[in-house]
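Here the complex is missing one protein chain, while the rest keep their positions.
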Amino acid sequence: MKESVIKNLKILREKGPLVQSITNYVVMNNTANALLAIGASPIMAHAKLEMADMVKIVNALVVNIGTLDEFWVDSMLLAAKEANERNTPWVLDPVGAGATPYRNETLTRLLTFKPTIIRGNASEIMALAKANVQTKGVDSTHSSDEALAYGKQLSKETSAVVCISGAVDYVIDGDKLTKIKNGHELMGKVTGMGCTATALVAAFAGIEPDPYRATVAGMTTLGLAGEIAARKAEGPGTLQLYLYDALYHLKESEVKQWAKVEESHD
Amino acid sequence: MKESVIKNLKILREKGPLVQSITNYVVMNNTANALLAIGASPIMAHAKLEMADMVKIVNALVVNIGTLDEFWVDSMLLAAKEANERNTPWVLDPVGAGATPYRNETLTRLLTFKPTIIRGNASEIMALAKANVQTKGVDSTHSSDEALAYGKQLSKETSAVVCISGAVDYVIDGDKLTKIKNGHELMGKVTGMGCTATALVAAFAGIEPDPYRATVAGMTTLGLAGEIAARKAEGPGTLQLYLYDALYHLKESEVKQWAKVEESHD
Partner (left out) sequence: MKESVIKNLKILREKGPLVQSITNYVVMNNTANALLAIGASPIMAHAKLEMADMVKIVNALVVNIGTLDEFWVDSMLLAAKEANERNTPWVLDPVGAGATPYRNETLTRLLTFKPTIIRGNASEIMALAKANVQTKGVDSTHSSDEALAYGKQLSKETSAVVCISGAVDYVIDGDKLTKIKNGHELMGKVTGMGCTATALVAAFAGIEPDPYRATVAGMTTLGLAGEIAARKAEGPGTLQLYLYDALYHLKESEVKQWAKVEESHD
């Protein structure tokens, strides 16, 4: 699996996939910069009048409901529908799932367009798996371990690859499971780090036909870049900036040496 | 008062209050990062369909009119109404008050829902106190001293704690007045520093029942973090990042040593 990450990082930088994001206002700048740093080409576009034309030219799509509203949800549904019809890979980030009925209803509608990959924190994945879990805002109050069973159920129900991010990231594809133990706790003190993970996963999905491998590649490269950035960061502010530097410079040899990617066979 | 700041900083980090912001597009990322760095949990949500559900679960609310429009103003009014009915503390940031009639009308409507705290620069507070002052965009063209009388009037008229931020910050609660002399002039060269102040004030209001003390705590911790960041910053770009690091690491002993908080008895 580690070899697959290395190979995909190389391919991503050669191909520079075009990734469309319909995402939240808070993280647009961060995720665009992360995509540029890793070697992808970001575009943010949500107008209904250009949705079909835009989805047609991109290699992958992100739908992130963080700052959803009545106007943007229509755009999200339109884009998801278009991506599904074209077999363009699309990644759902269910920010704040479980926090309000409106988020849950919106997610139910989005699921009908069969996301290729779903990435959330433990609370969000549990809520999405209809676990009736009480979510505290957008930060997770559950561990990834607790959410694992729910994640497996969600992957089977939706046929999507499901990623539960946290201290350990779980990537689930039906009965398959990969654990990634990279990353640094300070990353949780920077807003939108989960959204950045989703964007990177989409970038890899834009060049790697197997969404399971694409997800592992995205989570591993972000985790590694976070670790490298944390070595010199003095807090969450500097961490965020050094992270882009680290993504930009991430070497295949560093992935080989430091990636902690384990396929599980339980 | 300094002891109250220290105590509240400790409590904030233990409790991690959930702070909802309906704020402007320019600063969403900054204020979310500042809230995370100090120890709070940010959520940005403005959809009308989830407003009641969201306000119900948060500890404090920010309404900031910086990039207001016809759609968002409805959300702001709905959130303010809900917060007022639930006795959830809410902080009004009247960005650009006085610049256009539309801003003034919107502020008049928001005031009917009795903000717990109002924080603005001198020009904004003067405009809000119906002083018919000509505002130049969103940057202040008046000193805090000039605005003090207007601030007192506004506090008495609205029963809100009023904060006028500037080289010296004034926190006014009816006849009570506290002056805070922390901060650094370079902070004025970073966009959204006032909005960040508002967010931190809301975070403290989420754990401290006295809004006067909450406001003093928010303004003092931001001022101190700005000073600490300015010691190593080489300009406004690096200042912004070091500020998050400084908020994250701010020690009770540093507040004790450097806070310049004076209660006034005039």
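Labels A and B are assigned to the chains in the order they are written; within every chain, residues are numbered from 1.
Simple rule for what comes next: contacts are C-beta pairs under 8 Å (C-beta built on N, C-alpha and C of every residue); 3 or more make two chains touch, one makes a residue touch a chain.
Nothing here was measured: the structure is a model prediction, and the numbers come from that model.
Where subunit B meets the missing chain, the touching residues are 24-27, 29-30, 66-71, 96, 99-103, 136-139, 189-192, 233-238, 240-241. Interface with the hidden chain, as seen from subunit A, comprises residues 18, 25, 28-29, 32-33, 36-37, 41-50, 53-54, 57-58, 71, 75, 240-246, 248-249.
Everything below uses one rule, namely that only the chains that are shown with their structure count from here on.
Note on chain placement: the centre of subunit A and the centre of subunit B lie 32 Å apart, centres being C-alpha means.
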